[in-house]
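Below you'll find the structure, written out as C-alpha cells, and then a few comments.
Every protein chain except one is present and positioned as in the full complex.
In this document, chain identifiers A, B and C correspond to the written order of the chains, with residue numbering beginning at 1 in each.
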Amino acid sequence: MASFKSANPFLKPNNDTGFGNNPNSYGGRFINKDGTFNLKREGIGVFDKFSIFQRMLNLSTFKFVLLIVVSYIIINLLFTFAYLLAGPDQLQGIIGQTPWAKFKETFYFSTQTFVTVGYGRINPVGDIASILASIESLSGLMSFAIATGLIYGRFSRPKSYLAFSDFAVISPYKDKTAFMFRFVNYKDNHILTNVEIKVSVALLLEEDGAPTYKFYDLQLERYKVDNLPMNWTAVHAIDENSPLQGFTYKDLENADMEAYVLITGFDEIYASPVLQRTSYTYQELKFEAKFVPMYRESDDGKMTILEVHKLNEVTEAKPQIKA
Amino acid sequence: MASFKSANPFLKPNNDTGFGNNPNSYGGRFINKDGTFNLKREGIGVFDKFSIFQRMLNLSTFKFVLLIVVSYIIINLLFTFAYLLAGPDQLQGIIGQTPWAKFKETFYFSTQTFVTVGYGRINPVGDIASILASIESLSGLMSFAIATGLIYGRFSRPKSYLAFSDFAVISPYKDKTAFMFRFVNYKDNHILTNVEIKVSVALLLEEDGAPTYKFYDLQLERYKVDNLPMNWTAVHAIDENSPLQGFTYKDLENADMEAYVLITGFDEIYASPVLQRTSYTYQELKFEAKFVPMYRESDDGKMTILEVHKLNEVTEAKPQIKA
Amino acid sequence: MASFKSANPFLKPNNDTGFGNNPNSYGGRFINKDGTFNLKREGIGVFDKFSIFQRMLNLSTFKFVLLIVVSYIIINLLFTFAYLLAGPDQLQGIIGQTPWAKFKETFYFSTQTFVTVGYGRINPVGDIASILASIESLSGLMSFAIATGLIYGRFSRPKSYLAFSDFAVISPYKDKTAFMFRFVNYKDNHILTNVEIKVSVALLLEEDGAPTYKFYDLQLERYKVDNLPMNWTAVHAIDENSPLQGFTYKDLENADMEAYVLITGFDEIYASPVLQRTSYTYQELKFEAKFVPMYRESDDGKMTILEVHKLNEVTEAKPQIKA
Partner (left out) sequence: MASFKSANPFLKPNNDTGFGNNPNSYGGRFINKDGTFNLKREGIGVFDKFSIFQRMLNLSTFKFVLLIVVSYIIINLLFTFAYLLAGPDQLQGIIGQTPWAKFKETFYFSTQTFVTVGYGRINPVGDIASILASIESLSGLMSFAIATGLIYGRFSRPKSYLAFSDFAVISPYKDKTAFMFRFVNYKDNHILTNVEIKVSVALLLEEDGAPTYKFYDLQLERYKVDNLPMNWTAVHAIDENSPLQGFTYKDLENADMEAYVLITGFDEIYASPVLQRTSYTYQELKFEAKFVPMYRESDDGKMTILEVHKLNEVTEAKPQIKA
C-alpha cells in the first residue's frame, strides 16, 4: 500500500457511517460478505455479549434439532443419575436385575416423566423420586415452552430473501462506465415493497498528508422501486461526481476499496420492515463484464419466468476504465 | 395487437414499478386479481423458493386441519411399523392375538405416546420400544410446538380486510369522464388509519418505433383518508394529464391496459401496517356505469348501516369516452 | 333542528375524514365514546364480518376464562356420549354399576384424555374407543395450542393506556375562550413517545341552501409532545380561525356538534405504534369550568405524584362564550 490517491476536496464525504476512519484500527473489511459487521467485542461477559434468543434464531435447522435432541439426552441422563442415587426402592415397577438394565429402565422412566407421557408401569414411590419427578416434569413443560417460543421465533422472524451477485462488475453504461451489481428476490410471494438501496464506499486516501479512510455515498441511477418482485441491477455511473472516477484497478487495490450495500423494504408477509446488507471489496470486482438478462416470458405467454440461476451470469463487455 | 398508440412524450412515466418493459418477457398480466405477482421462479430449489411458514399461513382452515390430521396418521403409522419390527415382546399389555389386532393396538399405543396421554395399559418394556417411545413422545411435543407456532401465526398475521369491486367503471364525473373502482372494509372494528391508495397503469405503446410497456401513475381526486371505516371510491379523472385520455375501448385492448392498485394503511387491531393489491385489465372495465351508494342510516337513526353486498351494484350512466 | 348556521366559506374543511356528509345517512354520532365507529355492516356473513381472533382478544378476562371452561365441559360431554354410544365394553377399568355412575366415570376418562393426563385406570380397549381417544387427545392438544395463541395474543397486543376526561370544557384561556379536554397515561412505565393528537369536529351546517355535515380540523396550541409520562390538556382556542367561533350552546346543539379525537404514539414496552380514539358531542361539554392540576411533588421532594383520580375534577371559571 505504497501510494495513496488524494481525497477529492470537492466531493462531500458521508461522515455518518458509524465506522472509524483510522487505518490503524480497521481490520480488513468493514462488512462481511454475509452482511454482518467485521467486529469483535472485548471486556464484556459472554452472556452480556451474546443474545441467546438471537443465536437460537440464527442456527441452521439441522443444528437446532441437534441441540434439542442433545439437550434432551443430557437432561435425562442427569435425572437418571439422580434417581439412581436416591436408591433402588424409590421407583416401583422396574423389572431389570442388572445395574445396566436398571440404569436403562430408569432412563426410560426419566424420559417418560420429562415429556409427561407417564405410562405408569414404572412410577415413583419414595419421597425423593416423587419430588425429583415433579421437578423433572415441570422442567419438561418449561423446556417445551422455551422450545415453542424458539420455534415460533424462527418461523416468524422477518428476514429479507435477497441473493446478491457474487461480484460487482465495471461495465460500459450508456456513454459512460458504471459500477453495477444485482440481486434477486428468490422467495415466492415474499414481495418487498418500497425498496430502497444505499451504496457507500470506503477508500483509503491521503488527506492532510496522512492516509485516512474516507466514506462516500455512491449515487445510483435508481435508488428506490415500488415493488421488488424480480431482480434489480444497481447502477452507479463513474462520472465526475463519483469518488471512483479515474481509479485504475491498482488504485482501487491501494485504496483498499470496499463498497457496502444496504437494502431496506417492507415485507408483506411479515408486515414488517426488513433489511439486508452485503459488501464488495476490490477483490470482488469483475472488469469488462456485464450481466445477462434473467427473466423471460413463459412458453404459453401467460407468465413471467424469473431465472434465478442466472444471477451470476455475465458476458464480456468493454468498459472504459483502465484496468 | 396490430397498431399501437404512441407514447405521449409530455407525460412523465413511472420507471420505479419494478416491472420490466419488454413485451417479449411479459406474461399476460403483471398482477393477478388476488394481488399476487404473475411470476414463476426457475433455477432454485423448492425449499429455497417457498417459505414453508408462509405457505402454512396461507392455507385455508380446512386444508390446515386436514394437513394436521393426515400428518398425525402418517407419523403414527410409521412408528407403528417401527414398534412391530422391533418384535412382539417389546410392548407389554397387548391383548389382541391376530396380527391385525396387534397392529391396531400398537397403533393406538403409538397415538397415546405421540400425544403424551400415555394411559400405560400398553407400555414399552424392551429397549427398542422404550427408545422409540422416548423419540416419539419428544417428536409429539415438538410437532405440537410447531402447530402452536403455526396457529398463532395464522391468528396474528396482519392482513387488510378489503374487498374490491369486481370491475372498474368509466363514468361521467363532474364535467369530465373518470376511471373509478371502489372497495370496502368488510371486517368489523378492523379500521384502517392513514390509508393511502396508489394506482398505476401499464400500457403497451409505440416508442422510438417499437412497442414497449410504459408505466404511468394515475392521479386520483383523493389519494388518502384519515380513516377507512366504510367504503371508498377511487376516482381518476381522464383529462389532459391522464395517460388514458382519448383511448377508445379498442385502444385500451391494443394497449393491453392493466391498472394495478396498492392500498396501504395502519390496522389498529394488529397495530401494524397492512397493504393489499389488485389489478384491473381492460377486460375488467365497465363503460356507461356508475356505482350506487352503499350506506344508509339505520331505521332508528342511531347508526350508519354499511351495505357490503352492494359493492358491485351499478346503474347506467353516460360517459363521454368513445366506447 | 330547525335552523342551521351557514358554513363559513373562508374555513378550509377536512374532506379526508372518511365519513359521509349526508345527514340522511348519518346515525347519531360518528365515533362512540369508547373509540369504535358507530357503524353496522349488512349483507355479509357473520364469519366474514367478525374476526374471531380479534373478538377473543377483546373479551374481558372473566368471559375469556368462562369461555374456556364452558368449551371444556361441552367438548367432554360430546366425547362422553360418543364413548357411551360405542358400547360398555370399549373402556376397561370402569367400576360403577349404574348408568349414572358409568356416565360420570366415562366423563372423567374423557377429561383425562383431553388434557392428556391419562392416568390409565380407565383406558380404551375397543377399537372405537381407542380411535375416539386418539382423536380426543389430538383435539385437546390443538385446543390447547389455540388457547396458547389466544393467551399470548391477549398479553402482547399493543394498546394505549389513556383515560380521557368524561367531558370537554369551554374555559377562558389567556384572553380568549378555548375548547379543552384532557387525558392521562394511567399505566406505569407504558410511556408513550412522539405523541400526536388530532381533533376534528363535525358540524351540520347550511351550504348551498341544504343542511350538510362539514368536517374541520381544530387547531391546537400544542399537537405533539416528545413523551407522555403524565397527563395532557388539549387546548383549542376559539378564535377567528376556529369553526366554533360565535356558536352558542343552542347553535352547537343545532349543529349536532361532535368533536372526535385521535391520539397516536409509540409505546416503548410493545415497541409498537398505538392509537386511541374518543369523541365529545355537544351533550358532553361543560361550560364555565376549567380543569384543576393533577400532579404534585411527593412529601420527600424526590418524586412527582400523578393524581389520576383528579382527571375529571374542575373548578368554576367564566368563559366568554355566550352560554
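We adopt the following convention: a contact is a pair of C-beta atoms (placed from the backbone, for glycine too) under 8 Å apart; a residue touches a chain by one contact, two chains touch by 3 or more.
All figures in this text were calculated on a predicted structure; none of them were measured in a lab.
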| item | value |
| --- | --- |
| Of C:3, C:60, C:97 or C:298, the residue in touch with the unshown chain | C:298 |
| Options B:17, B:51, B:116 or B:278, residue touching the unrepresented chain | B:116 |
| In chain B, positions touching the absent partner | 116, 118-120, 148 |
| Missing-partner contacts on chain C, residue numbers | 68-69, 72, 76, 95, 104-105, 108, 111-112, 115-121, 144, 147-148, 151-152, 155-156, 161, 186-191, 193, 195, 222, 224-230, 232, 266, 268-269, 271-272, 293, 295-298, 301-310 |
| Residues of chain A (touch criterion as defined above) contacting the omitted chain | 14-20, 24-28, 36-44, 48-51, 53-54, 57-58, 92, 112-113, 116-120, 123-125, 127, 130-131, 133-134, 137-138, 140-142, 145-146, 148-150, 152-153, 157-158, 198, 200, 262, 270, 272-275 |
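Heads up, the rule we're going with is that only the chains that are shown with their structure count from here on.
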| item | value |
| --- | --- |
| Graph class of chain-chain contacts, one of line, ring, star, complete, other | complete |
| Chain A on chain B, rotation in degrees - Cα superposition, rounded to nearest 5 | 90 |
| Centre-of-Cα separation between chain C and chain A, whole angstrom | 40 |
| Multi-chain contact residues (two or more partners), chain C | 116, 118-120, 148 |
